[in-house]
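Presented below is the structure to which this report refers.
In this view, the complex is presented without one of its protein chains, the others remaining in place.
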Amino acid sequence: MKTWAVTLDLLREARSRKWFLFLGGAITLGLLVLGLSLKLEVVDGALAASRFFGKSLDNPMMSADVALGAVFSVASQFIFYGGMLFGIFSCSDFAPKLLSPGRIEHLLALPVRRWELLAGTFLGVLILALAGAAYGSVGLTLIFGVKAGVWTVRPLLSAMLAVVGFIPVYAMMLTAAVFARSAALSSGVGGVVFALGVVTSYRDTLLPMFSPGLGRFSFNALTVLMPRLARLAELSSQLAGAKPVSATVALSLIGGCLAFGAGALMVGIWRFEERDF
Amino acid sequence: MDAIATQGLFKTYRRWLRRTGQAALDGVDLTVPQGSAFGLIGPNGAGKTTFIKVLLGIVRLDQGQVRVLGGAAEDPKVRARIGYLPERLHLPAAWKPAEFLHSVARMKGVRVTGPELSAVLERVGIAQAKDRAIGGYSKGMKQRLGLGAALLGKPELLILDEPTDGIDPLGRVEIRHILSEELQRGATLFLNSHLLSETERICDRIAILGGGKVLRQGTLQELRQVGVCWRARFQLDAGLALPVDGAADATAQATAQATVQMRTAALQAAGFVPAGDRHRIVVNDAAGLNAALDQARAAGALLTELVREEKALEDVLAEAMEAA
Partner (left out) sequence: MRRRRLWLVAALLLFAVAGFLLWHSDGPRPPPPPKVDIPRRLRPAEVTRMNQRAVLPVVQPKAEVRGPVRPRDPMLAALAFGKGSSAVVFEANALRYSPVGQLLLDCLASQGKDNPVQMLKDQYGIDVLKDLDRVAVTPHGLLLTGDFKTAKWDDLFQHASEDRYGDDARLYEIAPPERDGGEAPKPFESAVWNNQLVYLGNSSDDARAAIDRVEGRAPTEALITEDQTYGEVYGVLGTQEFLKMFPPEESELAQKFAAAAQQVELHVDARNDVGIQASIHGDSEQQVEDLGKSLAGMLSAARLEAKASGDDQLSQLLDFAQVQPDGSSFSLEMALPLDYLKKQLAWCHPDAGTP
């Protein structure tokens, strides 16, 4: 399958992009600062004292895993929302570049199926998102594991939920680029999907604000299909903080986001298959 | 088996959800024999690039049949046997040339080693810049790299759109040499170039595309034979005795001059047009040439030189467009 070849090309392309160099550098710097300046004193599994750059943080003393649960929850939100916004801007021009005159003709003349080009691009961006989220979360886990003795995969799992949330957003961005080759449009669509994803998470609360009739029906119809990104972020936070999570709700959210992403990607592939270049 | 066989190709570019549009191909029938070097020429907007894209499945046909190397262009297995150089090749600026070639090889399913890639770069003449990023290449260097990518995997069919665009004259010689090596290997060459002199040098078969239709196609000889031009030198005063001394008979001189004029008129009547100290005639075949010569000789003109003038491809193209 040539999909992987396309993916590797995208990753090679990303390697030279300043966005991703900046992200990698920023995460590394953040982890280094945290690792070198944060001092934790753990007594019998309780976080007794913590110092950052020598200054005491005056934190309450409690079980280290409970204390770090709050830290991981906050970090998960940062990874989710920060990562999502970063991804929307930094990945918006991969598809337009793929479709640029001179490049797309060359690629289509190679023995690669059209859907493999799109799928490979999508997979490449997914891998970038995974790598960024995993790097940050694993780094945090290692730092707090070594310093506090709290070893858990929860930060990594919650970071993976951030990637699950990015899937439908980027699928729509990619599809938009197939219809109109524009990085600005692509990132605009990503922003709209993100905003709708947050609003849709509160549709139960917002629905009664619409008067019964066309307005409420339209809002209901428009939002029933959108991924509930804010709910997914909450789920990610709960998972990171070791709070109880409903398996049914989690699986439905994750499955819904994946199905939406796959559906959007297929619309993009359909248009790509039909289109002349 | 023909390398390329098309029948009744129609393609109109329409905007999305619109019925009318711009017709790019208007019934194209074309055959490219395997192992030949085929050139496609025509004015801007004739449909040459569309035709090439149809061959490769980059553009979807409205109507017609296309067979490339015996199969459909949509079949990746067929495209794996084709090497393509597009007119405006966009190369990733941050990559090194070997990385680009390696990427193309991977997509083609061709295993290449480092030394093999270096050999390709050497062959296309950019080995000295192999450690430089593509973004720092000149247009000609990028074109050479694109050609190198097209040659990967020893393709059976090479489709080259303006292959020497941006390349210096000496570089063009190198490119022609590479292409002739590929021809000798058994590959079929399909070339689209505005440089008709290059097309004449490389191709043995040519098609002229105009207004989305094939206006003429055949070997270069066949195309040039329509309206061949001959250049002849006649001695018009042959057999006329002219006095040696100065006290020439005026009557004899007048008779000689009248004879030369008569013979000149006969040449013009036969179709010869004066061109300096020679005459030119355009005939369609050998019979016409012989008839004109007979007529001239019957008038007493002595043929001292006969040279066939090769018709330039520009002329062939211009004539075809005018006829269309």
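Letters A and B mark the chains as written, and numbering starts fresh at 1 in each.
Here, contacts are C-beta pairs under 8 Å (C-beta built on N, C-alpha and C of every residue); 3 or more make two chains touch, one makes a residue touch a chain.
Bear in mind the structure is a predicted one, so any value in this text is a computation, not a measurement.
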Chains on display which the left-out chain touches in the complete complex: A
Absent-chain contact - pick from A:S16, A:S63, A:Q77 or A:T152: A:S63
Hidden-chain contact residue, picked from the options A:F89, A:F217 or A:W270: A:W270
Contacting the left-out chain in the complete assembly, out of A:A129, A:L174, A:V189 or A:L253: A:L253
Interface with the unshown chain - residue positions in chain A: 41, 43-49, 58, 60-64, 66, 115, 203-204, 224-228, 231, 238, 243-246, 248-249, 252-253, 255-257, 259-260, 262-264, 266-267, 269-270, 273-274
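Basically, only the chains that are shown with their structure count from here on.
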Sites on chain A touched by chain B in the complex: 2, 5-6, 8-9, 12-13, 15-16, 100-113, 274, 276-277
Complex contacts: residues of chain B adjacent to chain A: 13, 53, 56-60, 76-80, 82, 84, 86-90, 92, 94-95, 99, 103-104, 106-109, 146, 159
